Structures are given as structure tokens and as C-alpha cells.
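Complex shown without one protein chain; remaining protein chains in place.
And then chain A:
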């Protein structure tokens, strides 16, 4: 199955976030992608503060090739631009992260966050409406009770399906710095939100209170040399979470040990290779994303050039290291100059934890099979993304002569970057965000 995924990935669907005005183009850039726990829904957030939810179609017998395509289910404005009058500062509406809650009734719930505020949204369907009230008039105003002489029981009549998104909770004013991660706990009652220097723990029912569980802010900001880059709860143990830092380290904390988890229980760090040392060593070792495997046994981290898999039981080095785009090692200075070196690439596991995926430049994304150690580079582009087209593996030429089908390092487009991807929780369906385009690929349908 995995092998097939890597060799035959075909395009299922291409979506574009679009708005009317040209200057709005920036607002359409997709900033996060996330499947829900069943894979039935896929949510994207963009720089304009919008959330778009896609739903997988039911399989139909007359159109077998349309198996499980995703269509737009609901679109809503999650965050609006705000102004912080105290700091005289605009707060962007950009959606930094979306996390689904496990489904517990007919409605769906998701958390979305921008730099400062987390919101809990309920997404529910309505296909019936009550009719026959006589307590209110057509405009919804209550009638004078003295004019009502009979009691009528309203009846539910079918109507066109309507999907509503309603904000249920707004968790604001708890973060001074920019929120980079949110993670739902496996107890389903709490979640955490992490910013550059602190991590807070929330209960879903309580909006005006949160517990600060990690605080790395030095008393004197001059001494600041490290920031939190990502954080996530363990998928099964509700007391355990990890967070990564800009110094390339990962800390695992146990909330049972103390209320403020400033003492980690495990510390994952790989010793630096002295032969590769440069002024950029620290920047490229900074971890941009950390993800627990579904099993909870491993954690995956992404730094600028590699993706690593760590065993929770071994802290001194990763068990696997995969090169994402090692050919950029000779370009680090330009990438520093143009700020690309600060790009925060994310990484994802497939459903069985056997394949990992992460993004690169030039609309390339990479998949690594942990068992066979084979890897593939694929491209998400409009040119070769006709429906059901099979993706051709791409190669970047490293040194020596460039072959016909290879692309040279110098011609890579660094403005086309794939930072956000998602993998269906149980099937080989992936979603890849490339600027304002969302691509959905799946392994080839026979």
C-alpha cells in the first residue's frame, strides 16, 4: 500500500482560495490544513482569517472514479483583523492552526487560532425547519398573547441542507506573544495553546481562565536566546506533552510532576556534527514542527534541512534522519538574506506511521518510507494537476551534469513553498497547500 502511494500518486482535486480583488490575493494564501479524526472532513485556514471545510463525497456506483472526492462543505470567517490599542498594533486575522475535536454528536467542533485568540467553532447541519408557529408573526416578533386564541403545534418541514458555523467559545487575552500551536488533549476536555515563550492549558468550558504550564521567558528579555516553536499533546497519555525550541531541542513534560512544567522529564537533543558547523548551524537546527506518531511511541521533528524521527525511549539522538533538501546547504547565506531560512515547514505521519511527508521549495513535497527507506519528491502544480493525472517524481540535480528530467538548484523557485500538508488518518489521501491552492492527492484507483 505504501509502496503504491509513493509510486502512483494521482490528483484527486485542486481547489483555489479566491477572492475578487487582486490586492486580496495575499489573504487567500492557505496557512493551515487539517483532516478531522475520521477523514471525512478537511479544514483549511487562510491569511484572510477564513476557514474552508471540505467534505468527502459518498461513494457512488454510477461514478466509481469519483470515489470519495472532497467538495466544499462550509466556509466561514473565523477571525477578523483587530487592533490592539494598548500596543498600537494590528493583530492579523491569519489562521495559524486548526485542530478538530473528536466527534461526539451530529455536530463537528474545531479550534482555530490566529496570533492571539483561539476560537471554538461548532459546525452543524440543518435540513428541517419548524413551521406553523402562531406565537410570532412573519417578522419574528412576539404577538400580543391576548390575540392568540388557539394553540398550534409546530411541525418540522424539510428544507435545503444548510451548514452553519457558530462560534461557541472565544479564548482571548492569554497570550502576549504569537500563538504557534494548539493541541487537543486526549481527555477531550482540555487543550493547550503555545506561543513563543509560554504554553497555556485550557478547559473547553472555561474561557476566562487558563493555566500557564510552561514559561521560558527570562526575567530580563536581553537574555532571551531561545523560543518555543511548536507543542503537542501525547495522543493517548493526557498528562504528557512535548514542545520544541529554536535551539533544536525537544522537551517532554509530565503534568503530573508539577503544575508548572519548567522541569522537563525528557530532553531530546542530537549532538552537533562539527564538520557541518557554520554560522547558520543554529538557525537550521531550529525545529519548525513536532508531531507524535499515531501510536504515541515516536515523535517526528522538522528542521530546516531534515526531518527526524525520535524514539521516546532514546533522548541522545534520533533513530532516523531524512534529508529533505540537502542541496540547499550551499545556499544558506542567500536563504538567510532573503529570509527563507526562517520558513516554518511542517511534517505529517501517514495513518500507520510508516510514511512521513513534508514540504520543500518550488512546490515540491517529499515522502519518506520508513521501512523501505525509499523517498520521492513530488510537485504540486497546476500544470500537471489535471484530475486523475499521475504525478511524476521530480529530481533536483546535485552537482555534475544535469539530466533531462532534472531541475537545477539554481532554478528552484523559493517563493513557491509547501509549508502545510495533511494526511488522511486511515487512507492514502493527502492534502497539500501551495500558496493559495489546495491539492488533494490519493494513491491510484484501480
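A few notes on this one:
In the analysis below, a contact is a pair of C-beta atoms (placed from the backbone, for glycine too) under 8 Å apart; a residue touches a chain by one contact, two chains touch by 3 or more; residues count from 1.
The criterion applied here is as follows: contacts and distances are computed from a predicted model.
Per the UniProt record, the chain missing from the shown structure is "Cell division cycle-associated protein 4", taken from the list "Ribosomal RNA-processing protein 42", "Ras-related protein Rab-24", "Mitochondrial distribution/morphology family 35/apoptosis" or "Cell division cycle-associated protein 4". Contact with the undisplayed chain is limited, among A:168, A:331, A:374 or A:402, to A:331. When you scan A:71, A:265 or A:323 for touch with the missing chain, the hit is A:71. Listed residues A:246, A:301 or A:358: the one in touch with the omitted chain is A:246.
Touch with the chain omitted from the figure is made, among A:276, A:323 or A:372, by A:276.
Contacts to the hidden chain, counted on chain A, fall at residues 13-22, 24-26, 28-29, 52, 69, 71-72, 75, 84, 86-89, 171-174, 176-178, 180, 196-197, 200, 207-212, 215, 218-227, 229, 246, 258-260, 262, 274-280, 282-283, 286, 329-340, 342, 344, 387, 399, 410-415, 435-436.
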